[in-house]
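Input: one structure, supplied below.
Omission of a single protein chain aside, the complex is shown with its protein chains in their original locations.
And now, chain A:
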Amino acid sequence: MSAYGRMHRKEDARFIRGRGTYTDDVNLPGMLHGAVLRSPHAHAAIVSIDTSAAEAHPKVKAVITGETLAGLRLAWMPTLSGDTQAVLATDKVRFQGQEVAFVVAEDRYAARDALELIDVEYEPLPAVVDARRALDEDAPVIRDDLDGKADNHIFDWQAGDKAATDAIFERAQVTVAQDMLYPRVHPAPLETCGAVADFDRVTGKLTVWCPTQAPHAHRTLYAMVAGIPEHKIRVISPDIGGGFGNKVGIYPGYVCAIVGSIVTGRPVKWMEDRSENLMSTSFARDYHMHGEIAATRDGRIQAIRVKVLADHGAFNGTAQPTKYPAGFFHVFTGSYDLAAAHCEVTGVYTNKAPGGVAYACSFRVTEAVYLVERLVDVLAVELDMDPAELRMRNLLKPGQFPYTSPTGWEYDSGDYPRTLRLALDMAGYDKLRAEQADRRAAGGPLMGIGISFFTEAVGAGPRKHMDILGLGMADGAELRVHPTGKAVLRVSCQSQGQGHETTFAQIVAQELGMSPGDVEVVHGDTDQTPFGLGTYGSRSTPVSGAATAMVARKVRERARVVASAMLEASPEDLEWAEGRWAVRGDPATGKSMAEIALAAHSGLELPEGVEGHLDAVCVYNPPNLTYPFGAYVCVVDVDPGTGQVKVRRFVAVDDCGVRINPMIVEGQIHGGLADGVGMALMQLMAFDEEGNHLGASFMDYLLPTAVECPSWELGETVTPSPHHPIGAKGVGESATVGSPAAVVNAVVDALRPYGVRHADMPLTPANVWLTIQGRPFRTDLAIP
């Protein structure tokens, strides 16, 4: 009997009763409240800060400025990319919304009131808003705090074989180029960021409650940066209301809450509000891409080359493995059999918030997939070929796996044509094309059909290639089996809604022949769980899930020895069948995990050299990434009179290897598809020429609702990962990665009668209308 399959999520019992515990639900005796004063300017020198009036407020306990922090050597902190970031500005402010001062007061109202009593004198400076002007000779230098820095350049990075790629382009029968922008978007979790810090002056112990996707990494970084001994730091990540990469990094507010608790000797809570979250915390994307694709006239794709200008904001805080400043962008060759490929990425500073997170994008795979899937469609137009046909012709064949891509990835497994065919069949592709042809002939309403086929690289990652700030990306797991046969699994990754408490219990149950209900999953508390790097980049099931299976197998092997003593047989003569250890060929002798656990804790005589109990620990270092893939088909209707786009249908066939709980998998896909519709059609953080943030509330930063989403039509194929203990590949980001291109391809397809070949996201009514007029515009800048 399999423990896999659909089952209700164990965590939902508390969530649907409103009994979850989020960071803002943590209330400690004597707790104070913090508020952050933020910069109104995108770029300005700080002339002076006068906090005296705020300090005189009767309810204010402390006012912290950059100067205070400088005394503690905490005015600057390292970012996840090895840059530095101001905790509280000392010299200049470098983006609108940057942290300038922190007030600690008896309640939230007083803390907020006191912000208005702080007098900061600024001297405004010209701002770098347009990434494409950041490297101009006369561009103002943003990071003059860095030694000898005289421009806004961060890095140049490349991957692939330039010479081989250029050679193909020179000879190619057909080449097409397309500029495209993947605009700056925000993860926008429903729960904003925040922290409750409690420094105990007696024990010297610091406890931080904080919705972090990576509690262990936070603990280690606090130890390294603040100099508090690591065993005196406890990070508790309670229930999290969505993360999407927004909750990977350490924000200035967390450091301020900690310092606030240290200086006042009382717990300090700081929760940011919606605007603060949208303005100052990690954004995603902001890639200005120039892609080129080379092919034969009969539609064989040969090579792709790309130049990217990456806007990293004022501090390079991108989250990705150290080796890869552009994340996994170089997986941009996608699902196709190319002879060569090359990319160059240049990172620049601008006067915008730092970040650049794996917003459901597995380290820039989203940008990569969007690039290649748009390029293929542009090529299809150029060749006047059906985009499904063009893809089918170029997809990797099942026999080519494991496949080494031109940029060095080793794809583990796949049967791409089968997945695409299923998606086309589910969509009724030929009928849709016929309907479109009829409409076009009749001059009827516009409709478009868009396809995308994606391959992701997730589950970071092998230690020898992947670390974040020197911390390797292997995950631990601990499993205890109590005498009565109930188990407690402790994992390092942290759920933000992915249902780990259910899925991971199912993995243990499957390995040990138990019921998932008998396995409790503990996570999110560094004092109670083993080290690991957390949940992002779709890595939980590929890494921590593998660790879970492996630790359960260790327990199973220990159980085998105990069972052999119970059955008075040698361990080699036992077999694991139907969730029990039995004498080979005699299933009636089988001992269940509960029976074995009791025996393991009893007075039973065990073989020499074998300890009692069944508990085990393990660390899983993934041998490779996993490569989920999928085929998406989107159908849209477009009103050319208003520019409005309606997503009529969306077919998503995902292959994420073995599905442990299909219901949870489908939930992840539903969310990701909605996200993709949002990015393609409405989500946008634009800035005006002064660097003012134009999307700082949910009235302006639009998230899609059920009304914008069709009833998703899901399909699946299963190609297990050969190197993962249970063949699972991870699915958290697949749909966000794969869907934007399908939506944009569909809209562009609808606009083909107007000669449109490309339009940048988001395809708002205004953008669609302007595109029809032949007047595309820069969606990252304010509309003129």
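The rule we apply is simple: contacts are C-beta pairs under 8 Å (C-beta built on N, C-alpha and C of every residue); 3 or more make two chains touch, one makes a residue touch a chain; residues count from 1.
FYI, contacts and distances are computed from a predicted model.
Going by its UniProt record, the hidden chain of the complex is named "Carbon-monoxide dehydrogenase medium subunit" among "Cytochrome c oxidase subunit 2", "Sigma-70 family RNA polymerase sigma factor", "Carbon-monoxide dehydrogenase medium subunit" or "Putative ABC transporter ATP-binding protein".
Within the set A:E55, A:D113, A:D130 or A:D151, the residue that contacts the chain not displayed is A:D113.
The chain not shown here is touched by just one of A:R274, A:K307, A:R648 or A:R752, and that residue is A:R274.
The chain that is not drawn here is touched, among residues A:G414, A:G691 or A:P704, by A:P704. Taking the whole complex into account, chain A touches the unshown chain at residues 24, 108-109, 112-113, 271, 273-275, 641-644, 681-682, 684, 686, 694-695, 699-700, 702, 704-705, 707-708, 764-766, 769-770, 777, 782-784.
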